[in-house]
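Left out: one protein chain. Kept in place: all the others.
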Amino acid sequence: MLPTTSESPPFTLTRASHVALAVTDLQKSRDFYRDVIGLVVTAETDDVVYLRGLEEAVHHSLVLERANEARVQTVGFRVRRDADIVAAERYFTERGVWHRRLEKPHQGPTLQFRDAVGSHIELTSSMDVVPRKMQKFDEFVGGAPQRLDHFQLVTHDVQSATNFWADLGMRMSEYTAKDGTDELWGTWMEVKGNTHDLVFTNGRGPRLHHFAYAIPDASALIQAADVVGAQGFGSEIDRGPGRHGISNALFLYVRDPDQHRIELFTTHYQFIDLETPPIRWDVSNPRRAQLWGMPASRRWFFEASEFPDEPVREPLLKATPATLEDYLGVH
Amino acid sequence: MLPTTSESPPFTLTRASHVALAVTDLQKSRDFYRDVIGLVVTAETDDVVYLRGLEEAVHHSLVLERANEARVQTVGFRVRRDADIVAAERYFTERGVWHRRLEKPHQGPTLQFRDAVGSHIELTSSMDVVPRKMQKFDEFVGGAPQRLDHFQLVTHDVQSATNFWADLGMRMSEYTAKDGTDELWGTWMEVKGNTHDLVFTNGRGPRLHHFAYAIPDASALIQAADVVGAQGFGSEIDRGPGRHGISNALFLYVRDPDQHRIELFTTHYQFIDLETPPIRWDVSNPRRAQLWGMPASRRWFFEASEFPDEPVREPLLKATPATLEDYLGVH
Amino acid sequence: MLPTTSESPPFTLTRASHVALAVTDLQKSRDFYRDVIGLVVTAETDDVVYLRGLEEAVHHSLVLERANEARVQTVGFRVRRDADIVAAERYFTERGVWHRRLEKPHQGPTLQFRDAVGSHIELTSSMDVVPRKMQKFDEFVGGAPQRLDHFQLVTHDVQSATNFWADLGMRMSEYTAKDGTDELWGTWMEVKGNTHDLVFTNGRGPRLHHFAYAIPDASALIQAADVVGAQGFGSEIDRGPGRHGISNALFLYVRDPDQHRIELFTTHYQFIDLETPPIRWDVSNPRRAQLWGMPASRRWFFEASEFPDEPVREPLLKATPATLEDYLGVH
Partner (left out) sequence: MLPTTSESPPFTLTRASHVALAVTDLQKSRDFYRDVIGLVVTAETDDVVYLRGLEEAVHHSLVLERANEARVQTVGFRVRRDADIVAAERYFTERGVWHRRLEKPHQGPTLQFRDAVGSHIELTSSMDVVPRKMQKFDEFVGGAPQRLDHFQLVTHDVQSATNFWADLGMRMSEYTAKDGTDELWGTWMEVKGNTHDLVFTNGRGPRLHHFAYAIPDASALIQAADVVGAQGFGSEIDRGPGRHGISNALFLYVRDPDQHRIELFTTHYQFIDLETPPIRWDVSNPRRAQLWGMPASRRWFFEASEFPDEPVREPLLKATPATLEDYLGVH
């Protein structure tokens, strides 16, 4: 069933903001994101490293936290103003959504909550401001990631997840549905005016499939892959380069030392006007997954990062062997 | 004086939408925008040609109208909903701003008005939906312009223009000011979450300096220049390639057969968070104009498209010879 | 055993020149090479289509011939002068190498022969001159292939093949050998001063694995893939994009309607100085095959085009299951 985006959401979401990862070897992970991926280290302590994209004026969009087990701690979104944090608190209380206020260094008022399918989400209304590095071209590394762009979550219940976020004002730009029905298998949702800030796909969840940084262009994507290869991480590319049918993204997926997955991508399109309907893709349409590109690896399909202490549920929708084969793209 | 963006604007602007040009040879202009620039012709009649960018789902972002004199007829913005047109009408009536309702083919409710400095503006809330061509890679031409992005207007009074649009909810991302003062010489304003939708610079106005289409990347920019050259329009590039300090745009400016100016550019950065202050550039800072690039031609500085029957006024701020020299970048 | 390049070869080879393919649907193949790959049609008759790369001043580098069965008719090289054809004829006669003179339209004196491992080769000393299209940027299609660059042949006996061509003046730039030995598994040989004009790899042969056109850069490679995808040939990419360890090529392999394989690639390096030794790669080194890139498909490894009436022999060197697994890169 297609979701209805709220015309007057309870508070104003503005964009995907940051992700915090629990990592088992902090230095190794920092080196990976700085030297292989090309993020900027804003600050680091013995236990935490804060990084950001080259054009970002915010203190961090990626937080690495020393831990015993690899987990995704939280997935963060921005709201417009401090008052939106208060409004969110009230809304979640009314709806019985688990939430709590947090003090987070370098962030303004911050609220944590669990969405309808168990994803651990964090909202904040501001961050410490730092200089944009977008014109420090002489400091660019690898694919020169400019900014955090979106998250893809695996969920056992795409429909519930989608409804929850549509109520918060997110709008669906594209989706996959079982042929001849509106049974949702995947939804691409946005709030910042282009293709996606948050994606849900069907599977064992809640888990973070990947977080994505926007890179400048196709040349940067190849340069990213070349640097990944030169640094000895070539086999950690588990999909790409290729061109998704959905969203038109040119993509490269790389696993970090803890097997968290980062996507480097380019070629968003603008999605602002209300008269434009979302693009529908039948699950059976092979061009959905990719216009071109070698088949994704099995681990791209089956592996993802779990949230701490959050049980993973089996998907409500089951792929028949035939569609799984197709889904996997391994012929 | 820095403008204050209205927190509750009278209606909701969403983005730069379209521009209508009066052209003296309709076929020649159509061929230029289709075969040299690479726009898609959506529809054409004996007197009008409608074009759009490759990723655009709207009927038109560029309208060419047969005329005896080259003029810019109107500069168009989108509002969120039909109700915003009504709200705009009410607001302009209250403020004594000249305006009128129009019936425009392929557009929803449409309102025309003159802004505080005489620019002819059109608002509309929707357009006919057409297919996005962004994955028809085999039909791409030249720089493969994806979408209309922003306008730059020359005005005799940057401060008044800026205040007018800040009241409508536009936010300043960057600006130039006389050293040691807040005397505004140029303002970059946005509403869609990246660097600019509307730019005002000091000079004889109101005139349209250029309208800009976003292209994919640096390779596309060079490809655009190569096709411009191959089609015999090489001498109609009046600035670029180069990298603006302001806005970080990589740019190429080309004159059409009537000397209207189109910019092809890439490398916007995201500008959403409210805690991020606008970037200030002193007029005396040469990196403001460009980080690198050969000097712009004189015609880039002095020529622009006039609105029909709209008197052009001398600028309130006068450049001293020294700063003009600097402004022109011709050393 | 490493080959010894002749210091005074019997005649002067200059470069890989052209390839003639027997195709089962002439129009379909022409459309593929013109509209999907982007070659220029120089001339066509009912039975033959001649194509060339955008920068080539020669009449053809690819010849499509109508036939009942898909075959590679011949693989062509250029010699410096007409006198070299005479010298080649004399040399082959002395050595008992099968050869014959041919009249080929649009070619100068032409000599056909079978090399030491049964490959069907054609030499010619000149061709009809046609205009280079390299500055017709407005006519570029897809990856904008500039020129035929090299051939890769599968052979049952890499050592003999390599010796044969080294005697003709070809020089080895890189090679793969069984660990700890000089048992040659693959040899990259050049005569025009960069990485390769002719490659031999171990397997069932003689067969043409692919012919390669040089494209401008990484952006062109992605554009090529995008056009391949947009034209519905996405699943005919059987390897790439990826970066070979050997030769440093950035590559994309596509199958034509008869399953002949074309490589589009970029990033040759110069190889002229005699003091520079060839680069050796152990067969066990996985970076040899690719620095990065998803695993090649099985068909990339096992399928290739046969020469007419030429028996295919089993390779002299047998991969053990372990090294085959590695060779295939399918882990």
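In order of appearance the chains are A, B and C, and numbering begins at 1 in each one.
The definition used in the following text is that contacts are C-beta pairs under 8 Å (C-beta built on N, C-alpha and C of every residue); 3 or more make two chains touch, one makes a residue touch a chain.
Because the structure is a prediction, the values reported are computed rather than measured.
Interface note for the absent chain: among B:158, B:237 or B:304, the touching residue is B:237. The chain omitted from view is touched by exactly one of C:132, C:204, C:280 or C:299, namely C:132.
The hidden chain makes contact, of the residues A:12, A:231 or A:285, with A:231. Only one of the listed residues, C:5, C:219 or C:305, touches the absent chain: C:219.
In the full complex, chain B makes contact with the omitted chain through residues 217-219, 221-223, 225-226, 228-230, 234-235, 237, 239-241, 243, 250, 286-287, 290-297. Listed for chain C, the residues touching the missing chain in the whole complex are 14-15, 55, 57-58, 78, 80-81, 108, 126-127, 129, 132, 134-135, 146-147, 192-193, 216-219, 245, 248, 266-267, 269-270, 272-277, 291. Counting over the whole complex, chain A has residues 35-36, 135-138, 140-142, 217, 219, 223, 226-227, 229-231 touching the chain that is not drawn.
The criterion applied here is as follows: only the chains that are shown with their structure count from here on.
When every chain is reduced to the mean of its C-alpha atoms, the one closest to the centre of the whole protein set is A. In this assembly, B is the chain whose CA centroid lies farthest from the centroid of chain C. Centroids of chain A and chain B (each the mean of its C-alpha atoms) stand 33 Å apart. Residue positions of chain A with contacts to 2 or more other chains are 217-219, 291.
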